[in-house]
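Omission of a single protein chain aside, the complex is shown with its protein chains in their original locations.
Chain naming follows the written order as A, B and C, and within any one chain the residues start at number 1.
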């Protein structure tokens, strides 16, 4: 450019670029999905008036939950300890397995399209096979015990953890990776040294999120003979011991809130959003530490220790003490849990010999003579999933936005909505379903509504988390123009995360379709009823067929998600 | 729904019973008969959780339901407001019901229930009628405490319980009759003779169909009539609901159909509950 | 331009630091700073890398709050202002960031439009949600910095200097009364640099804009500034009208920071 141009001359404008065919196609696909969802909601014919008339049924139902009936403390502690141990080991296992899979699944870290396809498929299959089915298979291989239970929980968790990890990796800034690449670093090196540190906050948040889900759904462990809070809760609710059930749900909720708070603290630390003015305990430690260690000062020379060696470790201030304590505690907890979970590997190899025979029961998948029925049920399931996602979206978006600490009007508001989200996640599905049944009667409506509420728990959290991970400095830049919070949100924050939020919504659709399959309990119809019954009556070829249908559906949703994300970035 | 008003349609809910034999319970023939006789539309809803169905009955959102013996008792005694209509049998003279088997692996030296003392014993889950309640009652009868005198394991399902016994992880266990005699063998998980049956429970009353007492009284008595007279194979062939006896598909592969049942038939379940003091019985 | 030589500083105090100290953990970024800036003039901050220039600018519109001390901007007590007051203030205070901070996935034109948000009501999403006059205005600002031909490119694909100029256009569209510019020409070639600084000087002259600008190019500072403030290790070491200042006067600002010896501990 030259000297400032005067603006009275015609500004030569570049031609406005035509939007690419891909972009138009991606938006169209999303639009089609939206239309289908709206149609699904309309087809439910939700009758609000009659729901309002039946509200006293719900009040009556709630009144029977009190007074709460807590189990004796000793029993409770044992149960909690057992559950925590198993869930911790299962979640750690899932994280360890998910990380490499997600690295192959993410477009920017994969080794090639083939591996990427394989990794994405592994993730989808782990997700689409219900943990109950994993438990059935693994039980037949390994017999009863902690090991098959943990493995079932862990394998199914890969479906969620792997996907969210891969999404987080794709969202990351590629600059540092490029820097290490241009220093001759190998793929493994730049991944471990730049990708993983950059996505660490999301890795930990997702792991803790899954931990919290596993805590609540450890019900299926009953299938391999393990007790615990989840199973007790499910049993209490199934036998209509609501007072006991709600008491247990409350305990699980407290655990979940603790996990959520922990997650918040760790994320804030890793994202560097903690206040730099340390007061309270941290300030106190700092003041003590200042007496015997000191920060290196002065730019010119590296510091040397008394022995003349170079100082290459940070000072032990409250920051480092806290980090050290955190890591040490985590390792200790995981180790303790592994011991306490009491896994028995002695017959591992003999057991594995049973694998082909067990898999043989599932093969070849066959609908038997129910093909039309199953296909129709699958369509109903998809319809419920679409409707629930749309309704859930309407609820989850505002709640998720208000729960993001960098978007909410104040930290207090954010914490309030975070708590609401955790409580919704903590509501047992069966309770939600029953509430809607007594209001609306059986059928797809209560199932859809229950799923829609449940969506707030997952989608609300995912949206809040990804908003918190946006580049705050860009928000600062827009804020510095005097824009209101809402304007900053739309112009900068949402713009940065839009592709990720679309991915989350599609993930919620996938979750809802899969949950809808398990909605047999509320008489929602759909494929789930057949899945549960088929496994109950040992028709494993039908089970396999149903799972194959679910996998195909989930793969389709996943393909749309991956594609729109790439195009709309 | 208001008790006095006649409903526009009947909502029929079905929980698959413990002893279901197929993937989809076949209620179509029954529905056809019900619609024809009452002149009302019948809407079928399937659910897999009996708490959901009982709460639906209590709230008046469900009019007719097929239940398990145990869930019937819980609904009835828990004040959900139900009237038994009838139960499925294979033969009109037979008491409706099925049994729980005590099983041991082939070649075990345990020969009867007493031999379970001190062993690892597989149950199904704490809410299962034939997988926990009846077996517990059986053990208690012999003075064996199912929590203290054996090492209990809840396998989570009848199949799991039986298979765990077969592979020796449990020394003994319980499952309902046809799981042991047919289902696991047909699905190829077990071979004939892998398990030995060392105990049979008394007959557990068959699964009753119920009506909500929020329906008008005359409709309830009409329904009782229909279950007593019209919902069996001979009557259905005669009325043209089925073209032939072979064509008459009924739930649980019943060979006859419904016979009326009295509430007292389920006193057996109540007695077991009393003996075992099981949590699931507290209503 | 050599206007600086005959300018006086008529009006101090519309932006004022009073004993401001800012600590980040154990690091003191600003150390008891008291300073006033000249209104409607070009004020330049000079100082070593890490001396606290960016931190100082971020205090003026409240992006950072002082640990102790007061900051007054256009009559607003920034150190204790409520979010609403701050927003009203920021509407009049434009800022050009050292690291640009553009939304990389958005087109350049839309990035510039976001500069206008402070005076628009309601949220905006997408280029088309901005009124036509804003889009036209954004285009004019882009032309001013020589980027009209890149208007529809994704901001993330611009070259370094192009991003910097887009950020300048975003600040200009705001028509602020105070412009905070953090090294606005660091990534620009000499020709573009001169163009941008001249543009700022011209706007300052014609529209009474107060510019507070950190710079590393001493010759540009001496040529264009009305007032020069020198920072060293968070302390103000020079605060004088630019008229009559020489390279030698300025060099004192860049004295290396003394290393204070402390106890050294084994690790």
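The working rule: contacts are C-beta pairs under 8 Å (C-beta built on N, C-alpha and C of every residue); 3 or more make two chains touch, one makes a residue touch a chain.
Given the structure is predicted, the values throughout are model-derived calculations rather than measurements.
Taking every chain of the complex into account, the chain not shown here touches A, C.
When the omitted chain is restored, the residue from A:270, A:452, A:547 or A:560 that touches it is A:270. Note that of A:63, A:182 or A:346, the residue touching the chain absent from this view is A:182.
Of C:23, C:216 or C:240, it is C:216 that touches the chain left out of the display.
Screening C:91, C:174 or C:187 against the full complex identifies C:187 as the residue touching the chain left out. The chain not shown here touches chain C at positions 24, 27, 46-50, 53-54, 98-99, 109, 132, 135-136, 138-139, 148-149, 151, 153, 157-162, 164-165, 182-183, 186-193, 216-218, 254, 256.
Mapped onto chain A, the footprint of the missing chain covers residues 1-2, 10-16, 175-176, 178-186, 188-194, 196-198, 200-201, 270-272, 295-303, 310-312, 314-315.
Here is the rule we go by: only the chains that are shown with their structure count from here on.
Hopping across touching chains, the smallest step count from chain B to chain C is 2.
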